[in-house]
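Only one protein chain is missing; all other protein chains are in place.
When the chains are written out, they are named A, B and C in that same order, and each has its own residue count from 1.
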Amino acid sequence: MIPRYSRPEMAEIWSAASRYRIWFEVEAHACDALATLGTIPKAAAATVWEKGSPLLEGWSDSDTAKVEAIEAETRHDVIAFLTYLAETVGEPARFVHQGMTSSDLLDTTLAVQLDRAAELLLADLDRLLAALKARAEEHKNTLCIGRSHGIHAEPTTFGLKLAGHYAAFSRCRVRLQAARAEVATCAISGAVGTFANIDPAVEAHVADKLGLLPEPVSTQVIPRDRHAAFFATLGVIAACVENLATEVRHLQRTEVREAEEYFAPGQKGSSAMPHKRNPVLTENLTGLARMVRAYVTPALENVALWHERDISHSSVERMIGPDATVTLDFALNRLAGVIEKLLVYPEAMQANLDSLGGLVHSQRVLLALTQAGISREDAYRLVQRNAMKVWEQGADFLSELKADPEVPLEAAALEACFDLGYHSKRVDEIFRRVFA
Amino acid sequence: MIPRYSRPEMAEIWSAASRYRIWFEVEAHACDALATLGTIPKAAAATVWEKGSPLLEGWSDSDTAKVEAIEAETRHDVIAFLTYLAETVGEPARFVHQGMTSSDLLDTTLAVQLDRAAELLLADLDRLLAALKARAEEHKNTLCIGRSHGIHAEPTTFGLKLAGHYAAFSRCRVRLQAARAEVATCAISGAVGTFANIDPAVEAHVADKLGLLPEPVSTQVIPRDRHAAFFATLGVIAACVENLATEVRHLQRTEVREAEEYFAPGQKGSSAMPHKRNPVLTENLTGLARMVRAYVTPALENVALWHERDISHSSVERMIGPDATVTLDFALNRLAGVIEKLLVYPEAMQANLDSLGGLVHSQRVLLALTQAGISREDAYRLVQRNAMKVWEQGADFLSELKADPEVPLEAAALEACFDLGYHSKRVDEIFRRVFA
Amino acid sequence: MIPRYSRPEMAEIWSAASRYRIWFEVEAHACDALATLGTIPKAAAATVWEKGSPLLEGWSDSDTAKVEAIEAETRHDVIAFLTYLAETVGEPARFVHQGMTSSDLLDTTLAVQLDRAAELLLADLDRLLAALKARAEEHKNTLCIGRSHGIHAEPTTFGLKLAGHYAAFSRCRVRLQAARAEVATCAISGAVGTFANIDPAVEAHVADKLGLLPEPVSTQVIPRDRHAAFFATLGVIAACVENLATEVRHLQRTEVREAEEYFAPGQKGSSAMPHKRNPVLTENLTGLARMVRAYVTPALENVALWHERDISHSSVERMIGPDATVTLDFALNRLAGVIEKLLVYPEAMQANLDSLGGLVHSQRVLLALTQAGISREDAYRLVQRNAMKVWEQGADFLSELKADPEVPLEAAALEACFDLGYHSKRVDEIFRRVFA
Partner (left out) sequence: MIPRYSRPEMAEIWSAASRYRIWFEVEAHACDALATLGTIPKAAAATVWEKGSPLLEGWSDSDTAKVEAIEAETRHDVIAFLTYLAETVGEPARFVHQGMTSSDLLDTTLAVQLDRAAELLLADLDRLLAALKARAEEHKNTLCIGRSHGIHAEPTTFGLKLAGHYAAFSRCRVRLQAARAEVATCAISGAVGTFANIDPAVEAHVADKLGLLPEPVSTQVIPRDRHAAFFATLGVIAACVENLATEVRHLQRTEVREAEEYFAPGQKGSSAMPHKRNPVLTENLTGLARMVRAYVTPALENVALWHERDISHSSVERMIGPDATVTLDFALNRLAGVIEKLLVYPEAMQANLDSLGGLVHSQRVLLALTQAGISREDAYRLVQRNAMKVWEQGADFLSELKADPEVPLEAAALEACFDLGYHSKRVDEIFRRVFA
């Protein structure tokens, strides 16, 4: 996570002030529940809120610095915070954190942060989906060549290309909702998860207040397979980002140039070559996708903790928690912007469609030949023989076929195979499948 | 995937015979649909089944070799198969594969294979879940020390440990069902997914026959984010395998020895040291988990194909398709066996519980002190001071506390803090949350 | 590792017969050293060679099956082999493996296998380097457009492109030699590496006979950072394979078509579209590169073994040992073949060079303007202004510049900026740097 690739909304979730504020809320809600249970005085719980809330509302960098100074001595971040909080809350502070262990606080807080991050990412996906849908509708029938292996195959439409990406990101949305539910759990179960020193009602109350579900069984920690599934999902989304980014990069190639990233007035493509207009945003997205994917492996390695927990996962999460969510949030927004403003060149698409002398109709000819009673193998040989003349000598495919004495089709039948509209006749139907 | 770590049921899914048989079924079902549409003669479709079925039923290695010989010339696996099939089916063979592209066949076949693999993996999970549940019930109240950071923390029960893993693998089951649904789609949409040369009714029919859903929008291929999500899920399950395997390895350490893998009569632990009984199965599982996790990254890299497809994903899938599913299937079964036969030593657990001179009760003492009106900071200092004497001089914790003039608790109050049963009082409740 | 992507020479290194043969050699050489030390009778060592060699020379699948049957009972592969060997060697067999531990045998054998694999890979690199050098020399001055971001930048030569890849693979050769030296060590140091039960002279003798160096300090095993460095190096080489494969794929795109993979007579590009000629070999290499890279992470995870060793690394190495070396060996040979037979189209390169109406000379104009006294910012603005007319309206760059009243250069000075030869004038010098 670096400022260059961060949006403030997401970065804020991971700020020290946010973290401490959630810590406070967990502790204060827990106090309420403990007071209801009669474990601590109701007045104490009230005082915690009353004196603590203003502190956390007005939390500043100097507060953070003071907590860190305490941590430098205690070498324990939670104890440092509780000590600092006690200075403001006063005597009732001794009732805070009763029967809890640090991980109750840390893991529940991480759940809140990941839950909020997922909410932003879902909004990002919505923006991207809206852009893809709008542009897909716009270019539903904009014919262009479909390519497999980078080689012209058969015609498709630009809208259909975008519809495919829309479908992929729709699946990502479903996956992210599932992944969000995975991590949105609250554990306040004590030192090794037995609730020996704390009533499960506390967990239930805090979970309810924070919009989480109670973790059915925790050790000292919330089990890390939940987080692994979450970060793996971000990795899959990032892979979809790369997929669409790669499409744009290809379309903007000088030789293809069917679409281009928007090029702002004042923008400079190259310090040395003033003529350049480069797909730098989608190239950038390709790199960012690599990073989000890279965080999947350490998240998977984090699952196998020793016995009821070791703390090896913690440093990983301090890094990939912000790194993965901030980077993906930035990437999704950048990608949405690219799609929203993408310059599309239908004339160039048509020119490319025309460039192969009709070769893109080879399958229709093949099918027409087999329909006419020729074996598949012979039909293939006939079509390939004439296609290679186009490929190697720049011949016109239709003329070659007409001139081939072994080809048993009439001119009109051959010409009928060269109708571009034939290829877009199912687009409406596919769109209904995708956007319904 | 190597024989050493394979079970025949799963390996069979990936055999050449299985693959060709599914290929045939896809083509033959497609012929039925084409015949219904009137595109090809009904008799042709019937002949395909009639002559093709016996060939595929009796498929042998020599058939495979013959297909491969044709492929050596055509350099195209699907064309090779169709050519070989035509030898048996005869003239009606020219109606086979009408309007389809190779990927229609290959991708739908992969979907069938992954769907079947998922079915086996779900059965594996069920076996493991049953074992975990049975052993958890058996040791629901078997007290043992809970450890964080490898250090004794507070008591828990062995059943609770297993319940945690049960919950994790239950989540894995849900994840795998979702991942299975992701990949169980059928695409028969032609060269670039436009259905230009094939009616969507063919796709619908084949999908229905094979237990798949039609892919809403395909390019030349089924989009690879589906497969990425599938393999990522296997990676998460593998991480959970490692987690449980690591627990067993720790429990079997010479100094801990609270549980052991079953050691068969005749088994030899070491070629040099006849006294050894090593947790080799769970160590092996740790390694296998690394492999299943390793396949996640190439699956993620496979998503970004060029335009309507390139074939870079294919070699990856030829390897990780079998490698990931066969390895995980083997691992889950090995793990289930380990749990089913695990030797558990409650006396050793009790001995370890007793070994720290009562230190594991430090939190209860801390809480009792704060309840008695001492500030949290002072209470912590008092407890830590006496705990360190136990740690460093082997003193008895309870005696030290009684002898400390600053500790304001009566002997009886202190002794009440040393009750082990206190720690298992919520086990029933947690079990209900997990196993309900 | 699957047969489809295997070459027999490399696969043979990992066969059961090869492994058992190396096991035998390690044991028999160790016997010689033990006999020299007087630890065992010289006659015993002689008998081991005399009776064992024919067994191993004529090793068949049935021998393997018999060893595996013993292993099924003992659950220990080394003990199974030694038991089987003893049947042939007879009574002197009891002197075999004296003071050794299984890992002495297994790790030294793996070292021999990786050493041999590295030797093949070095030969593969040599073939590829020779191909790259020959084709680079052939096209040293074949002008083509250089592209950054997929956009035409400035002219370069096709030979220079290949020279860059030659340099990369030359570096790979150096890296592989270093990585080979890393893993080519022999450890025969006993149960925990203390040589308590075996004289270091045995290790020295076996190492010498097998072309290895003694491991300075082993635990029970050769430390796995050596293997991690080895597999990481294979990953870097695979990345270079992908880089060159990606270049070929781009050059073969329909719209670019400056080069093509050789297309064999009889080859079929597509089952549906007979006109297709696809870069399937380099796409395949892209996928294979993903796999070789994927093995790096488990190799890195293998380093942290518990205490003097655990066996978690073993299953990983049984898989990635063959998988990584066989796949990379196959890939390097496939890539060498692609380069050797690559179809290169200089006319297409020239056509692409000409396609941008002279825009590729924009930097030269920029430099000429600054040399003429214009500030860099103004010069950039002038050039970009005229370049955008070419880009957007298809204008001719030189004519636009001549017509721009703010451009202070004479026509001749402008025309001099449009000399293609200018861009290849340093090629000889660069070639000397690379191929010297």
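Here, a residue touches a chain if its C-beta (ideal position, glycine included) is under 8 Å from a C-beta of that chain, and two chains touch if they have at least 3 such contacts.
This is a predicted model, so every value here is computed, not measured.
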{"item": "Contact with the hidden chain (one of B:Trp49, B:Tyr380 or B:Tyr422)", "value": "B:Tyr380"}
{"item": "Option touching the unshown chain, where C:Ser18, C:Thr254 or C:Ser424 are the choices", "value": "C:Ser424"}
{"item": "Contact residue for the chain not shown (choose from A:Thr101, A:Thr194 or A:Ser362)", "value": "A:Thr101"}
{"item": "Touching the absent chain when the full complex is considered, from B:Arg94, B:Arg147 or B:His205", "value": "B:Arg147"}
{"item": "From A:Leu55, A:Ala294 or A:Met388, residue that would touch the chain that is not displayed", "value": "A:Ala294"}
{"item": "Absent-chain interface as seen on subunit A, which is shown", "value": "1-2, 4-5, 73-76, 78-79, 82, 97, 99-102, 190-191, 197, 249, 264, 266-273, 278, 280, 283-284, 286-288, 290-291, 293-295, 297-298, 301-302, 306, 310-316, 318-320, 323, 327"}
{"item": "Touch list for subunit B against the chain that is not drawn", "value": "145, 147-154, 249-250, 252-256, 268-270, 272-280, 283, 297, 301, 352, 355-356, 359-360, 362-363, 366, 380, 383-384, 387-388, 390-391, 397"}
{"item": "Interface with the unshown chain - residue positions in subunit C", "value": "82-83, 86, 91, 93-99, 146-150, 153-157, 160-161, 163-164, 167-168, 171-172, 175, 178, 182, 190-197, 200, 214, 216-220, 223-226, 228-229, 232-233, 235-236, 238-240, 242-243, 245-247, 250, 286, 289, 293, 296-297, 300-301, 303-311, 363-364, 367, 370, 374-377, 422-427, 429-430, 433-434"}
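We adopt the following convention: only the chains that are shown with their structure count from here on.
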{"item": "Taking each chain's C-alpha mean as its centre, the one farthest from subunit B", "value": "C"}
{"item": "Distance between the centres, which are taken as Cα means, of subunit B and subunit A, whole angstrom", "value": "24"}
{"item": "Sites on subunit C at which at least two other chains make contact", "value": "249, 268-270, 272-273, 278, 280, 283, 297, 301"}
